[in-house]
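A single protein chain has been removed from this complex, and every other one stays in its place.
And then chain A:
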Amino acid sequence: MSRRALLRTMAAAAVAGHTPAFAQSAPRIVSLDYGLASTLLSLGIVPLAVSDLADWDKWVVEPVMPPSVVNLGSSWEVNFELLVALKPDIILTTPYLDELLPKLKQVAKVVRLEIYAPGIGPILPAAIAATRKLAVAIDRETEAEGFLARADAFFAECRARLAAKSPPLVALVNFMDARHARIYASPGLYHNVLERIGVRNAWTEESNYWGFQTIAIENLSRVADPDARLIAFEPVPADVLPKIMQSPLWQSLPFARPGHLSILPPALMFGMVNEAMRFGRLLTDLLDPKE
């Protein structure tokens, strides 16, 4: 059984096993952040509603969000009429939505968790701390420790698998158009995962607190290591690959050699522990393919 299938089964089991019991006892929780929503699932709670749910499968993909969850509308313009009608007990939010705080507090108890904020530093430790805080706030501390221990074990396993392979340096990008890309670096989530699983980031410049930098594609030549690999994530705009393949500059970059460019399914770059694990799994499976 593949890792992904296993995780999916576990998530499904958690949902199927717990939902009926929760119907009476579990707090009604709304999440205004993808990472917090997936963390809720891992703590054994199905959120009542999540913002921007329509794009969940495009950016987060897993864990699968049960169909009962309500879409709250745009993540920066949460639908308040809907929110009030849902009568939640707790609303989970992030510094990104601080300007909504006063209004959110009128609706329900607000739990604000800092993961992406100026000066907060490496994202993965911040996400782990936020997971613990969340667990305290919703009384799921045992589940959280279990979940974080699984995450630790998972990263350790990835690290062990890759150590045997002496993995190449990787540069991580999202192509924006045929001339520009976002590249992921310290202190971002992807970068922290690379450190955890013992892979070196080929992009050594420090980026903004979200962990990315916008570059023109020729700047990929600043990647010094000739054996580095380029990992791009879906969605890749349709015209990008054909166009850059025609560029002699691209042809001269190390990434143009066969096997040095990989396209991975989407993994949320602004997520929490689940998203870190998904990224770690996608990357580990890519660098150490299992038959």
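The working rule: a contact is a pair of C-beta atoms (placed from the backbone, for glycine too) under 8 Å apart; a residue touches a chain by one contact, two chains touch by 3 or more; residues count from 1.
Here, contacts and distances are computed from a predicted model.
The protein name that UniProt records for the chain not on display, among "Protein-methionine-sulfoxide reductase heme-binding subunit MsrQ", "Thiolase domain-containing protein", "NADH dehydrogenase I subunit L" or "Fe(3+)-hydroxamate ABC transporter permease FhuB", is "Fe(3+)-hydroxamate ABC transporter permease FhuB". Contact with the omitted chain, checked across A:Tyr190, A:Trp210 or A:Phe279, is made by A:Trp210. Shown as candidates are A:Lys109, A:Lys165 or A:Arg179; the residue that touches the absent chain is A:Arg179. Interface note for the absent chain: among A:Val136, A:Ala149 or A:Leu249, the touching residue is A:Leu249. Listed here are the chain A residues that touch the chain not shown: 52, 55, 58-59, 70-74, 76-77, 79-82, 84-86, 96, 98-99, 102-103, 118, 174, 176-180, 182, 205, 208, 210, 212-218, 221, 226, 237-239, 244, 246-250, 252-253.
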